[in-house]
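Working notes, beginning with the structure itself.
A single protein chain has been removed from this complex, and every other one stays in its place.
Coming up: subunit A.
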Amino acid sequence: MTEPPIDVSGLVKRFGGYTAVGGLDLRVGPAEVHGFLGPNGAGKSTTIRVLLGLHHADAGRVRVLGRDPARQAAEVTRRISYVPGEVTLWPNLTGQEILDAFAGLRGSRDKAAEKRLAGAFALDTGRLVRTYSKGNRQKVALVAAFAARTDLLILDEPTSGLDPLMEEVFQGAVRDAAAAGRTVLLSSHILGEVEDLCDAVTIIKDGHLVESGQLSDMRHLAASVVTAHLPGRDAATVMARLRQTGLTGETTAGTVRLAVPRDLVPAVLAILADADAPDITCTPASLEDLFLRHYVVAPR
């Protein structure tokens, strides 16, 4: 069986007495777009730096593209494209010179892809970097990353400076990369972006794994939200019948709202239909519903 592009188990990374990552497991399959989520300070960027061989793990097993990045960082990163959240470039070089430098150092380049991506991202590569906005600096890193002939893309909050139109271009580039068989690890706080792009997600908090798996499976396990508008007198009666199924909900001005596990949805809808509720909506759990509860953190 082929080894997954990213296979991490029991990763521990400490900075002095502070444990940034405490026994994390992360597994990303081939050609998968994998969301890497967690609140600020959860340890996402630290984990990514360990994957890139920029930080050394204190414990655990880390394999990236079948190699140990701590020992074979150059061999690993030659096959990786990386975009950090805060891109700092050399101000006295132009965007094109930076692309030339990255491609030259990597030793391979796809000029056609680079030109196509620079056009798609509307990047003026002839300008000096010091005149670039944050978004334009981000675009240079994105063009270099997608244009490189690499097997794995590690993107750490890559769209924080992009406008909505460029966000669309970015999503297209990620889909193209996945379609071409490249693996993508995407760390992002933009849950809509993750929801649109990712097949699987890993959520970490305080340096520990909280949840990991296919997005569809996680949705399946989560509750849907059902709302219905009922005449004032019926609302209390219907709510009492719903409570008999073991659910709790709220009634406000004749509107019933409750979270319903997937297996109880037909029964709840039957009760509401029986009460002749004129407006019934059933919304499957969103990524926000799934993850926002994990974002509540205490200072570490």
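FYI, contacts are C-beta pairs under 8 Å (C-beta built on N, C-alpha and C of every residue); 3 or more make two chains touch, one makes a residue touch a chain; residues count from 1.
Here is the rule we use: contacts and distances are computed from a predicted model.
Chosen from "Multisubunit sodium/proton antiporter, MrpA subunit", "Tryptophan synthase alpha chain", "ABC transporter permease" or "Sarcosine oxidase subunit delta", the protein name that UniProt gives for the omitted chain reads "ABC transporter permease".
Within the whole complex, the absent chain has one touching residue among A:E3, A:E86 or A:D176, and that is A:E86.
From the options A:G107, A:P164, A:G181 or A:G246, the residue with contact to the unseen chain in the full assembly is A:G107.
For subunit A, the residues touching the chain absent from view are 49, 52-56, 73-75, 77-82, 84, 86-90, 92-94, 96-98, 100-102, 104-107, 126-128, 130-131, 141.
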